[in-house]
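We show some of the complex, not the whole, and keep each chain where it was.
Labels run A and B following the written order; every chain starts at residue 1.
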Amino acid sequence: MDFRELEKKLVAFRDARNWAEYHTPKNLAISAAVELGELLEHFQWETDEEILEAVKDPAKKEAIADEIADVVIYLTLLAHELGIDLDEALERKLEKNGRKYPLRT
Amino acid sequence: MDFRELEKKLVAFRDARNWAEYHTPKNLAISAAVELGELLEHFQWETDEEILEAVKDPAKKEAIADEIADVVIYLTLLAHELGIDLDEALERKLEKNGRKYPLRT
């Protein structure tokens, strides 16, 4: 699945439920922050070693994956509202990062 | 670009710079939160109407797109560290959302 397909599915899902009016830029950005908070909760009192051990449990791994997915979902919806092509934005950002951190040869 | 391609590019980029040791789960989750904070800064004192007006300026739109891309980039790297297939995670989450919010017919 690429970002355009994800965007298309998400917009169809929300339009079928008449949620468009709630999907303002601020609400969607706040929603991404709410879900990121839930993701961070999984790491709150654990060391990195404990986290890497914990995700060997498929249920724990799925719970964390769900939170990551939720943040990506709200960011994709936010990009949609702002007319941002996320695929293009990622390509451009990778290019910028390459210029910012050139390889020393 | 799909998530597997994005992941592949990001991991190659970071390995070429020997950054793997910094890419622990907690550091990457914190990094996503830092970038999300920078995204929220664009919306801090603006109304939704002002935000939608502001992104008509290509420079402003690109600045916001960059922040969204940065959050997605760190989440993709985090998923990589945890052995999470983000593409699969998104498909599963969309399905769960469909069950959680069924269409009334």
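Here are a few things to note about the model shown:
Everything that follows uses one rule, which is that contacts are C-beta pairs under 8 Å (C-beta built on N, C-alpha and C of every residue); 3 or more make two chains touch, one makes a residue touch a chain.
Computed from a predicted structure; not experimentally measured.
This structure file shows 2 copies of a single chain, while the whole complex it describes contains 4 copies.
Simple rule for what comes next: only the chains that are shown with their structure count from here on.
One simple way to say how far apart two chains are is to compare their mean CA positions; for subunit A and subunit B this gives 4 Å. Taken together, the subunit B residues at the contact with subunit A in this complex read 1-3, 6, 9-10, 13, 16-17, 24-26, 29, 32-33, 36, 39-40, 43, 48, 51-52, 55, 61-62, 64-66, 68-73, 75, 78-79, 81-84, 86-94, 96-98, 101, 103.
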